[in-house]
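Every protein chain except one is present and positioned as in the full complex.
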Amino acid sequence: MLAFLQAALDGLMIGGVYAVISIGLTLVFGVMGIINFAQAEFLMLGMFVAYFAWAWLGLDPLIAAPAAFVIVGALGLAVQTLLLRRVMRAPPVAQVFLTVSLLIVLQNAALLAFGSSFRSVITPYQSSALRLGPLYLSLPYLAAFAASVASGLALWLFLQRSWFGRAMRATAQDPFAAQLVGINTQAMHRLAFAIGVGLTAFGGAVILPYLTVYPTVGEQFVVLMFTVVVLGGLGSVLGAIAGGFSVGLIQSISGLFLPVQLQNLVLFVVFIAVLSLRPEGLLGARR
Amino acid sequence: MAILRSAAKTLKPTRRHALGVLGGTMAAPYVLRSAQAAETVSIGVVLPLSGANAQFGVNSRNGIELVADQINKAGGIKALGGAKIELVVADATSTPTTAATVAQRLVTQNRVTAILGAFVSSLTIAISEVTERRDIPLLTMSFADQITGRGFKNIFQVVAKASVIGAAQFEDTVAIAQAAGTKLERVAIMYEDTAYGTSQAVGLRNGAKKTGVQIVMDEAYPLGITDVTPLINKLRAANAQAVFPVSYLNDSLQIIRVMRQQGIGIPAIGGAAGYVIPDFEKGLGEYAEGILSISPSNYDLAPDLTKAFRERYNYFMVHEAFEHAVCLEVLVQAIEKTGKTDPAALRDVLHGTRFEGGWTRGMTGGAVQFDETGLNTLSVPLMVQWRNKELVTVWPENIAKAKPIWKA
Partner (left out) sequence: MNGRSWRVVVAAGILVVALCLPLGLDPQGYAIRIFTLIFLFAAMAQSWNIVGGLANQMSLGHAAFFGIGAYTSTLLLIRMGISPWLGMAAGALLGGMVAALLSLPTMRLSGHYFALATLAFGEVMRVLANTWASVTGGPGGISVPFGQDSWWMLSFKSTRPHYYLTLGALISVTAVFVAIQRSAFGYRLRAVRENIAAAEVVGVDSARTKILAATISGALIAALGTLYAQLTFFFDPDTVFGIAPISIRVALIAILGGVGVAIGPIIGALVIIPLEEAANFAFSAQAAGLSALVYGLLLVTIIFVEPRGLVALAGLRKRWRSS
C-alpha cells in the first residue's frame, strides 16, 4: 500500500512535468493542424538557455525558465514565419517531412554550437526530498510540478480571458469563420507556434535541475510527448494536462509490478488501446 | 608550317632516347609509389561524431589525434622512410548500417591500411563484418563479448571483455569491502538496456555467483530513462548493502541524485561509461567524491603520457581516449615491425607480438598482446575512485595508486 502511494505521488509529480512540456505540442496541433516532430528539440534548446543562464549568470533554472520561454518562443516565431508557413497547405506528409528535417537541423546545429558534452546544473535542492510521513517528495520534482501548474494556469487564463487567446481558439475551431470575423489567422498561427515551443522550452528549463542537457536529449521525450497529447486529445490543452498525469501515473505504477524496462511498453499498449476505442483521446472533441 | 617541320627535325628521337624514355615510364610507377610511401600512411578512424554518443566519439578521436601528431612530429614511421600518418576520420553516426557503409568507403576509396573504432559495440560489430571480409585489421576498445567471440581474424580488442569487466566490477568490490571489514551479502544491480549494460550485467551476475553474494534486485531500465524514481523506490525496498549501476551519464546522475534525495547512503560502484567522465563530477560536485567504478584502464597508470592530453584538450584523458591512443600505438608498432602496410602481414604481426613501450605502458601489464581471437589477454579491469575531482586507481593492490576508501 505504501509503495502504491509513493508510486502514485511520484507519478503525479512527473505527470505535471510531462504535461507542461506537451502542452505546446497540442497547442500547435490544435491551432495549426501540424504535428511538430521537432517539438522536443525546442525542449532541448530551452534546457540550454537555462543552463547558460546558470553557468554565466548564476540563475537557478526555475528563474531562468521564463527567459527560456521568451527566447525559444522568438526562435519559434522565426521558424514558423520562414519555414512552416510554406507547408501549411501542403499534404500532411510534407509537414511531417519538414518537421523531421527541422529536428535533424536543430539537433546538429546544437551539437556544433554547444559541443557534445553533457551539462548539468548544481542547485541546492536537487538532491533533497521532503518527508511526508513515510513518503518521499523529491524537491526538484516538486519545483517542476509547481512551475508546470503555474504555467498551465497562465496558459488557461490566456486562452479563456484574453482577446488573443480567444482568437486562437476561434482559429482552432474554424479557421474560415475566424477569418470572416476579422481574425488574422496567419498571425494566430505564428502566435500559437511561438507560445507552443516557448512552453515546451519552459518545461525543459524546469526539468534541468534533475536531468542533463546534451544535443540529443530531446529524443528521450519525443514519443512520450506524443503519447501524452494523443491520450489527452490532440488540440485540447486540458487534454494535455490530463494526458500528462495519466502517462506519469501509468509509468510509475506499472513500475511496481513490472520490470522497469517495460514501463514504456505498457504505456504504448494503453496508448494504442485508447486510440482504437476512443480516437479523439480522453478529452478531445469528437470531430 | 616551316617552323613545325624544323621543330620536328630537332625533336626526332634516337633509338637510345626512345629506350630511355620507355624505361623511365616503366620505372615511374615504382618511383612514384616509393615516393608515395615516403609520404603518408592512411589510417581510418570511424567513430560516432553525431547523435547520442558524440561526446565519446570526440574524446576517442582526440586521443588518436594526439598520438598521430606525436608520431608525425617525431619523424613519422621510420620503417617506411618517415611516412606520416594520415588519419581519415569519418562519422559512424548511430546506425550500424551507416557505420559499415562508411567503413567500406574508407577501405575502397581511401585505401586505408587499417581502421580504428567505433566505441559503441554494435557499430564496431557492423564494421567488423566489412573489415573481416576485406581482410583489413580493425582495432577497437569496444568490449561486448561477441566482438572476439566469432572467430574473426582481423579484429583486435585492446581491453578485457564485458563479462570480465562486469565480474571484476563485482569481485573487486567484494574484496575492497572485505579489506575494510565489511562482508557483502545482499547487493543490487541495475543497468541500462543496450548491449553495453546488458553484457556487463552478465559479468556482474557471474561475479555474484562466484563470490556467493545474493543479488536482491536485478533491474534493466530503458537507456533514455527520464524518471528513475521507480528504480530507486525498488532499490530502497530491496534493502541492499551496495548497488552496482551500469549507466551512461544522463542516467548515472539521476541515479546518484535520487539516491541522495531518499537518503540511501549505500555505496554505489559504477560500471564505467557515465561514471568515469569529467562531466560526472561536474554534475554532482561534492557528491561524486568517493564514488567507485570499474574501468578498463585509467590515466594515472602513465601520467607522463596522459598529461599531454590534458594539456591539449583541458580535461583528463578519459579511458576511451587512452585506449584508442593505444590502438594507434600498437598499429604503428606493427607497421614499424613489418616495414610495410600490407594488411595480411600486419595481421600476422598483430597476432604474434608482445607490444611494449610507447603508449602501451599505460595498459595493465605494461604491454599489449592479442590472442588468436583478437583479445588483449594482458588487460585487467581496474577499480577507480573519485578523489578530489580526479580518478585514482585503487584496485588491484599491485597497481593501485592509493588505498580504496569504503564508505559503508
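Going by the order they are written in, the chains are A and B; count residues from 1 in each one.
The definition used in the following text is that a contact is a pair of C-beta atoms (placed from the backbone, for glycine too) under 8 Å apart; a residue touches a chain by one contact, two chains touch by 3 or more.
Source: prediction; values computed, not measured.
**Student:** For the chain not shown, which residue from B:91, B:218, B:336 or B:390 touches it across the whole complex?
**Tutor:** Looking across B:91, B:218, B:336 or B:390, the contact with the absent chain belongs to B:91.
**Student:** Thinking of the whole complex, not just what is shown, which of B:122, B:157, B:173 or B:298 touches the missing chain?
**Tutor:** Selected residue, touching the omitted chain: B:122.
**Student:** Touch as defined at the start, partner being the missing chain; which of A:193, A:226 or A:245 qualifies?
**Tutor:** Selected residue, touching the omitted chain: A:226.
**Student:** Among B:40, B:182, B:198 or B:353, which one is in touch with the chain left out?
**Tutor:** If we include the chain that is not displayed, B:198 is the one touching it.
**Student:** Taking the full complex into account, find the residue in B:78, B:134 or B:351 that is in contact with the omitted chain.
**Tutor:** Reading the full complex, the residue touching the unseen chain is B:134.
**Student:** Go through chain A and note every residue touching the omitted chain.
**Tutor:** Residues of chain A in touch with the missing chain: 29, 35, 83, 86-87, 90-94, 96-98, 100-105, 107-112, 115-116, 215, 223, 226-227, 230, 234, 259, 261-262, 264-265, 268-269, 271-273, 275-276, 279.
**Student:** Against the chain that's been left off, what residues of chain B make contact? List them.
**Tutor:** Output for chain B: 49-51, 54, 57-58, 88-91, 93, 95-98, 100-102, 104-105, 107-109, 121-122, 125-126, 129, 132-134, 144, 146, 150-151, 193-195, 197-199, 220, 222.
Criterion: only the chains that are shown with their structure count from here on.
**Student:** Report the inter-chain centroid distance for chain A and chain B in whole angstrom, where each centroid is the mean of the CA atoms.
**Tutor:** About 38 Å, centre to centre.
**Student:** For a test of understanding, state which residues of chain A touch chain B in their complex under the given definition.
**Tutor:** Residues of chain A touching chain B: 3, 6-7, 10, 14, 108, 111, 115-120, 122, 126-129, 136, 138-139, 141, 210-212, 214-217, 219-221, 224, 248, 251-252, 255-256, 259-261, 263-264.
**Student:** Using the touch definition from the top, list the residues of chain B that touch chain A in their complex.
**Tutor:** Those in contact with chain A are residues 50-52, 54-55, 57-58, 193, 219-222, 224-227, 229-231, 233-234, 237, 249-250, 253-254, 257-258, 260-263, 277, 279, 282-285, 287.
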